[in-house]
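In what follows, a single structure is set out as structure tokens and then discussed.
A single protein chain has been omitted; all remaining protein chains appear in their positions.
Letters are used for the chains, namely A and B, taken in the order the chains are written, and counting of residues starts over at 1 for each.
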Amino acid sequence: MSRETTINLLFALLLLGAPLLAAGMGEPFYVTLATRVVVLALAAVGLNLALGLGGLLSFGHAAFFGLGGYVAGILATHAFNAEPLIAGIPATTSMPLIWITAVVVAGLVALPIGAISLRTSGVYFIMITLAFAQMIYYFAISWPAYGGEDGLSLSVRNAFPGVNTAKPLPYFLICYAALMAALLLFRVVEGSRFGSALQAARQNGTRLAAVGIEPFNIRLVAFAVSAMITGLAGALYADLNRFVGPSMMSWHMSGELIVLIILGGKGRLFGPVAGAMIFVLFEYVLGGITERWQFFLGLILLGIVLFARGGLLGLLSGKPRHV
Amino acid sequence: MFTALLIEQLLNGLQLGVMLFLMAAGLTLIFGVMGLINLAHGSLYMIGAFACATVAAATGSFWIGLIASLAAAAGVGAIIEVAVIRRLYDRDHLDQVLATFALILILSEGARWLFGSFPLYLDIPPLLQGAVPLPGGGQYQLYRLAIIGVGIAVAVGLYLLISGTRLGMRIRAGESDREMIGALGVDIGTLYTVVFALGAALAGLAGALVGALQSVQVGMGEPVLILAFVVIVIGGIGSIKGALVGAVIVGVVDTMGRFLLPSMLALAMPASQATTIGAALASMLIYVVMALILAFRPSGLFSAQS
Partner (left out) sequence: MSEPVLEIRDLRKSFGALKATDGVSLELHPGQIHALIGPNGAGKSTLIHQIAGSLRADSGTIRFLGQDIGGLDMAARARLGLARSFQISSLAQEFSALRNVMLAVQARQGSSFRFLRQVTDDKDLTEPAMAMLERVDLAARAHVPAAELSHGERRQLEIAIALALSPKAFLFDEPMAGMGPEGSKRLTSFLDGLRHEAPMLLVEHDMDAVFALADRISVFVYGRIIATGTVDEIRGDPEVRRAYLGEAA
């Protein structure tokens, strides 16, 4: 087992063990905090597929995160009011159905955005993904049917067959399972033919085209899959907070997702997990000391970018192995 | 009456465009010369607004405030450039994005620390209060006309600066060939600091001017920054001319969309519905325009690199 695998395993156990312990000690707050780590990590795992493997610096992934959230919020609201969605299709409070819808919606929105954005590269790509996310953000703000600027509150957490989702620990376990599934998917895709092509597209798009594989098609599919995972995280986040609002889609959120990946280690399997743990820890510890914790987060982030590239996992497990 | 309203909205669009041009010109210049994407440009806009509001409140003069805004934004810009930005020129875009994102966090929270969370207000100077009559009846705020005038003056000034001065020659050389200007014996470090401070001053100016129309508060820069990105994407990165054309397109399309879409929809649906749907669609309009332009010209209208 490589050193990185051992460290990954430790992170996975720590992330599972800490909330179990907290629940045992009757501290549900820490369980919820751990759930926040898990859901943010899941969102960043999605982005890591595009950014880490494909080198696609999307500054608009908050849009997919928010879309997933709104799917959960809108379906739950309709179900609560017993209103059908459109054309008589009934809404639902079943998490699995909500997740599928969130994933499909995120993917369908990502395809046209990706198709336009991926015609460009570099700084253009960053700015255009940011702009499209902002478009969806403003749409959410100005569309009053689902709360507009105020967002939507979910009166109860949605349901999962056989699990009491209202309790913190069962809900944590659901999210944890989703994160592990996403990490497994990431690892499998990374080693697959598609993953090879995607990584080659990042390293040298011309080389990929010269052997007859269109980098555009590979990148577009990666962008969509990446958005789908982040969309799933958004649905879980809405249920975690029992609230969804435009702030989930703000450019600030997009920036934070990138920050999570970089704090942990770009392109590494557990980079987003480590990054989310550090981030939420910062937020909690620094936030407990000072209201101005983001000021210090900025300083720390600046220090990491300027002086400690490679993130926490880079620090712990050295250079990534070559394959 | 409709004509007057139309002219008023067109002027509003132009005023928004001019303000976006002040932001976009700096961004595009910095990208063109140094190859840097600067997310913290919106923070410099905010700094300009805060400096103007604070100094104007202390001295009672908008004009001293305006000078203070230029000085503060250029000064902070120069400090940031020397302390952080110059370490990023040979880094990839990801590092640039992250480091300037970190700068936003620092500057926003820093401003909140200094000025508190409550918005400041800045009055329109007495000289520019009042309104001018428009053809077809109606009136237009003199101050907004003055902003349009400032924007045109800056555009002309930048044109003269870049085409006619030594600094401009160096900027042009820096855009086309970074190694050559080193070979010409130009101190690149100083040139970059000057260009960055110039871009910062323009952003600060925009912030100060707009500060008298809206409230001055933390976070005011980011929506403008993102619109300025749209402007640059439409105009072509690195092109000042593109920034001007893109800014006017974005300003006018956005303003006219918000004005016309609800009333156009009202012809086909109930008025209340038309207002909400129209407003929602109008908020997306410039992004649709951006997408359309990109579909035909992936590197913008006036790409410097094509």
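One rule holds in what follows: contacts are C-beta pairs under 8 Å (C-beta built on N, C-alpha and C of every residue); 3 or more make two chains touch, one makes a residue touch a chain.
Everything quoted here is computed from the prediction, not taken from an experiment.
The chain not displayed here makes contact, within the full complex, with A.
Between the chain not shown and the residues A:Met25, A:Ala82 or A:Ala210, the one that touches is A:Ala210. When the whole complex is considered, the residue among A:Asn164, A:Ser192 or A:Thr290 that touches the unshown chain is A:Ser192. Touching the chain that is not shown, out of A:Ala63, A:Ala182 or A:Val221: A:Val221 (per the contact rule at the top).
Taking the complete complex into account, residues 188-189, 191-197, 199-200, 203-204, 206-215, 218, 221, 322-323 of chain A touch the chain not shown.
As a convention for this text, only the chains that are shown with their structure count from here on.
For the pair chain A and chain B, the distance between C-alpha centroids works out to 31 Å.
Contact residues on chain A toward chain B in their complex (touch as defined above): 51, 57, 59, 116, 119-120, 122-124, 126-128, 130-132, 134-135, 138-139, 141-144, 251-252, 255, 258-259, 262, 266, 292, 294-295, 297-299, 301-302, 305-306, 309.
Partner chain A is touched in their complex by these residues of chain B: 31, 37, 39, 84, 87, 93-95, 97-99, 101-106, 108-110, 112-113, 222, 226, 229-230, 232-233, 237, 276, 279-280, 283-284, 287-288, 290-291, 294-295, 298-300.
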